[in-house]
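A protein chain is absent from this complex, but the other protein chains hold their places.
Now for chain A:
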Amino acid sequence: MSSGSGGEPDAGRRGVLKLGIGALGLGLAAVPAVPAIGYLLFPTGSKAGEGAFLPAGKRSAFAGAVPVRVDLYADKVDAWNKTPDVKLGSCWVLERDGALQAFSTVCPHLGCAVDFDAEAQKFKCPCHRSAFGLDGSVEAGPSPRPLDSLEVKEENGLVAIRLVRYRQGVAQKEPV
């Protein structure tokens, strides 16, 4: 029974050793742990970007007040993959008072894709029963804000739409 702490002459030295073990151990753990934090947080906080105007077809395809669903294509870079000309998303386009109006199909509630119910003349979300009028306003269900309208541009009879994704589940429309 030679070991002991307290008043033994070695006690001070052992205290230093214990401290050393702790400090070195922490240091060893920090070698992967510190970079890991940045590594794992890596793309977080990056914005999806402004969103470019994407061709949506001819103006003549959208005559009339019946919403038309268009898919928008562009080149897409997803981390290390670049895929040319893929479907990035879609939107509902309709004519209101002579002007084109586009709504994102992404439900502002939690992101399901919104359908158009021709009978009821409403946009309806299949997930939690949000319903929206032709002007995009919430008529029923949990959606915290109207359908997200997207910018529409017309040039030489061609329509282009700026595809932007907005934060879901919040009352104000903020791009992600």
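Here is the rule we go by: a residue touches a chain if its C-beta (ideal position, glycine included) is under 8 Å from a C-beta of that chain, and two chains touch if they have at least 3 such contacts; residues count from 1.
Everything below uses one rule, namely that contacts and distances are computed from a predicted model.
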### Query
From the names "Ubiquinol-cytochrome c reductase cytochrome b subunit", "Phosphate ABC transporter ATP-binding protein", "Sarcosine oxidase subunit beta" or "Cysteine desulfuration protein SufE", which one matches the UniProt record for the unseen chain?
"Ubiquinol-cytochrome c reductase cytochrome b subunit"
### Query
Which one touches the absent chain: A:Pro9, A:Pro43 or A:Gly64?
A:Pro43
### Query
Of A:Ala52, A:Leu100 or A:Ala113, which one is in contact with the hidden chain?
A:Ala113
### Summary
It is residues of chain A that touch the chain not shown, namely 40-48, 57-58, 60-61, 71-72, 78-81, 83, 86-90, 105, 109-115, 117, 124, 126-129, 141-142, 144, 165, 167-171, 176
